[in-house]
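Heads up, one of the protein chains got dropped from this complex, but the rest are sitting where they should.
We just call them A and B in the order they show up, numbering each chain from 1.
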Amino acid sequence: MSGTAAGASGDNPVRPPGITRDLVAGLLLVTVAAGAFFGTTDLSNGEGAGIGPGLMPRGIALLLGGVGALIVVLSFFGARAPIGGIALRGPLFVLGSVVLFAVSIRTLGLAFAGPLAVIVSALADRDSRPLEIIIFAAALTLLCVGLFKFALRLPIPLAPMLLGY
Amino acid sequence: MLRLPRLVAALALTILAALPVSAQNFPERPITLIVPFAAGGASDVSSRIMGEAMGKILGQAFIIENVAGAGGATGSLRGKNATPDGYTIGFGHMGTHAASVATNPKLPFDPRKDFDYLGIHLTTPNLIIVRKDFPAKTLQEYIAYAKANGKGLKMGHNGAGSLSHLTCVLFFQLINVEPTYVVYRGFGQTINDILSGAIDGTCDLVASVSSHVLGGSARGFGLAADTRFPLLPDVPTATEGGLPEFKANSWLGLYAPKGIPPANLAKLRDAAVKVLDDPAVQKHFHDLGGIIPAPKDRGGDRMLAIINSDVTRWLEVVRKAGGVVAQ
Partner (left out) sequence: MEIFDNIMLGFSVALGLKNLGLCFLGCMIGTLIGVLPGVGPVATISMLLPITFGIDPVGALIMLAGIYYGAQYGGSTTAILVNIPGEATSVVTTLDGHQMARQGRAGVALGIAAIGSFVAGCIATIIIALLAVPMARMALLFKPADYFALMILGLMLAVVLARGSIPKAIAMILAGVLLSTVGRDLETGEERLIFGWSELDDGIDFAVIAMGVFGFAEILRNLYMPESRNVVQATIGRLLPSRLDFRQSFWPIIRGTGLGSFLGLLPGNGAVLAPFASYSIEKKLATDPSRFGCGAIEGVAGPESANNAGAQTAFIPLLTLGIPPNAVMALMVGAMTIHNLVPGPEIMTKQPKLFWGMIASMWIGNLMLIVINLPMIGIWVRLLKVPYRLLFPAIVLFCCIGIYSVNNNPVDVYLTAAFGLLGYVLIRLDFEPAPLLLGFVLGRLLEEKLRQAMAISRGSAWTFVEHRIAAVMLAISVVALIIAVLPSMRQKRNIVFAE
């Protein structure tokens, strides 16, 4: 649960706010489509029997842009769901812990990257209890080491700095 | 109860083991072998067989790490940049450590300079295979058919820059024909369309196609080697078919990053050569459809020499073809 979220409940249509979810959704699609279309301009459509590498992404981008535009138009009619607040705490800590795991797995190894990921991701939740999560992180890491490293023999670095593997 | 002398011996051993790394004790911990392809293919299987056998000689386990990506460049780059202490070595083949120089303009290493090679452990020649109801029965008939039909000949390959693609490019350069290429993601999809008759054939390694030729579901000829292959005694060589210039032998080998301690390198090289005399290894490799190199073709120096000549050769083939960029 994030503290920054305001009006998080809103699936029910309320007064028309200027910006609706569908409007943002449609604009996002149009942007992605435009990026894909102009990002592939240097690729050929192909000639003769051969279809080039550009045909498919550009064709799909055109279709996607069309559907995006349709969603933008439709967003001015019908039920209007407001865009709602944006929670920062969840994405920051959960995705941050994933990034930390990626940074540390090859240098520090699973023995350190594991508990790091568990503890940092737990910060995303207000309900987390410090002592509990530290013990849990250690136990879970032990379990993962036993399971992945020794039972399944995946080549995950354990603690390269200390053990060399 | 421990008796004193044994305790002393154990202590001494512990202290010895804790001393700074000396070549005498190498290897003291498991050795990582990087395979730049996904598990299950011939590259991976041969590396596992090598790792298992070398591990027995060196007294340490080998950990196989599959680092797939960019046609082998991702894993090979990791091998090049690994700490040069002998605890990380890698696998490379004709595609990753020779042809890549010609097909990958962004290749992040130079196979002629950046590695200390341990030796080639397996070679497998290439050949042409066609669907079983294809009109041509021999290489001569096939060449005649190709010249007569040109673009009407539909040849599959396993992706830009793959060994099957390069072999096809080499072959059709030699006979000066440009067929229609149909591109597949991997050999499984290519052979599917040959069996179903959607395309005419492909150029690939004996190791991949031997089962289909043996089983009669496809026909092989134009083996790109000097002599017939023991597993496929009925498949004539390209020389027999009148095209002796068609020679393409794919090799698989091991390397270490440049600059590992000479004593460790010597131990690894020694082990990599010695395992080739192990009957169990020989049987495995034979079953894979490969040939173990003759004693004169083993070892790191020979591997480097072959790489140097193969790089030059593929640069020439690719230049003539007007450029081939690996997928």
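Going forward, a residue touches a chain if its C-beta (ideal position, glycine included) is under 8 Å from a C-beta of that chain, and two chains touch if they have at least 3 such contacts.
Keep in mind the model is a prediction, meaning the values are calculated, not measured.
Touch with the chain that is not drawn comes from one residue among A:A34, A:L140 or A:A159, which is A:L140.
Between the chain not shown and the residues B:G79, B:G159 or B:G222, the one that touches is B:G159. Take subunit B: the residues that touch the chain left off the picture are 38-42, 44-45, 48-49, 51-52, 64-70, 74, 103, 106, 151, 154, 159-161, 180-186, 188-189, 191-193, 195-199, 210-212, 214-215, 217, 283-284, 287-289, 324-327.
Looking at subunit A, the residues touching the absent chain are 1-2, 5, 8, 21-22, 24-25, 28-29, 32, 36, 39-40, 43, 48-53, 56-57, 60-61, 63-64, 67-68, 70-71, 74, 77-78, 81, 83-84, 86-87, 89-91, 94-95, 97-99, 101-103, 105-106, 110, 113-114, 117-119, 121-122, 124-125, 127-129, 132-133, 136-137, 140-141, 144, 148, 152-156.
Here is the rule we use: only the chains that are shown with their structure count from here on.
If you average the CA atoms of subunit A and of subunit B, the two centres end up 38 Å from each other. Every residue of subunit A that touches subunit B in the complex is listed here, in rising order: 49, 155, 163-165. Across the complex, subunit B meets subunit A through its residues 29-30, 32, 63-66, 87, 151, 180.
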